[in-house]
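Mind looking over this structure? Questions follow.
Only a single protein chain was left out; the remaining protein chains are all shown in position.
Here is subunit A:
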């Protein structure tokens, strides 16, 4: 474990008895009370996650808008300060380098929030693309901690426990607040399918907030285990599972976050060609019709036993009780109600294609 990176809350996790495990190069809490209990706490009340492993990069300068728009699939033109967009960074072939959030901090200033496991790769890529442009790339991952407070009670909890009145924030917007004399950033975002907030602050402030929240009894400490089961039920992709450099956002069903009408961005030509030629693979939802759980990497088969795809994530859904999965399949098998099979060890288990938003998210619009 010596080579693992640690967040500012690492000692708290160990002291509070979390089950710890390596994740994307970090030594992270997988669970506290148990994945199911934490999952239900977020669905029904409130939970807090340490997501300080996520990376933050500031892009600023005269060319910032043009530059961000060149490396990002969504469109930051006409975006007001205080707004957030989700999208992807692509390579020239349209493959996903990472999926990320872009916060417009001010004119000519954007904060990019990237996945922990991709920080080094992303920053190298961003710097390479920035060559010759009037932009400054500032990596401040290590100076920033992050908490996600998620669940239908999240707004109440941050008000009551942290004194932050975040209720006025719309979904996918943020504001700067004062907390114990420090400026912190709070956005109405998350990765659970529930209402909630993500808080960016210095490590000291993040630790102080964690202590207040977990001592309050109104907010369950949560690990990455339930973060995955929650995002999965809401149909949200995870980089490494649904998204890779060999997957395009169109195949992953994320076309609404790709603005092909922008004049230019890296990967655009490849996506246009793919769209014109028709998608050969699509990400679908599956419900298993027999016993078993379809896990990442399991094969999806047609009625004759030919391989037609691969499971990207699968669980026995905690909220729904059903055995469901996301899978990247041959697009001829992607229509709703199509019957397929999943190879689970020695058995082939029948499954049916369903919508991959298994759980209807309850965002505050």
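Everything that follows uses one rule, which is that contacts are C-beta pairs under 8 Å (C-beta built on N, C-alpha and C of every residue); 3 or more make two chains touch, one makes a residue touch a chain; residues count from 1.
Here is the rule we go by: contacts and distances are computed from a predicted model.
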Given that one chain of this complex has been left out, which of "Glycine cleavage system H protein", "Assimilatory nitrite reductase (NAD(P)H) large subunit", "Methionine biosynthesis protein MetW" or "Phosphonate ABC transporter ATP-binding protein" is its protein name according to UniProt? "Glycine cleavage system H protein"
Contact with the hidden chain (one of A:30, A:222 or A:258): A:30
Quick one: which of A:123, A:208 or A:293 touches the chain that's been left out? A:293
Contacts of subunit A with the absent chain, listed as residue ranges: 30-31, 34-36, 225, 229, 291-293, 295, 315-316, 318, 323, 344-345, 347
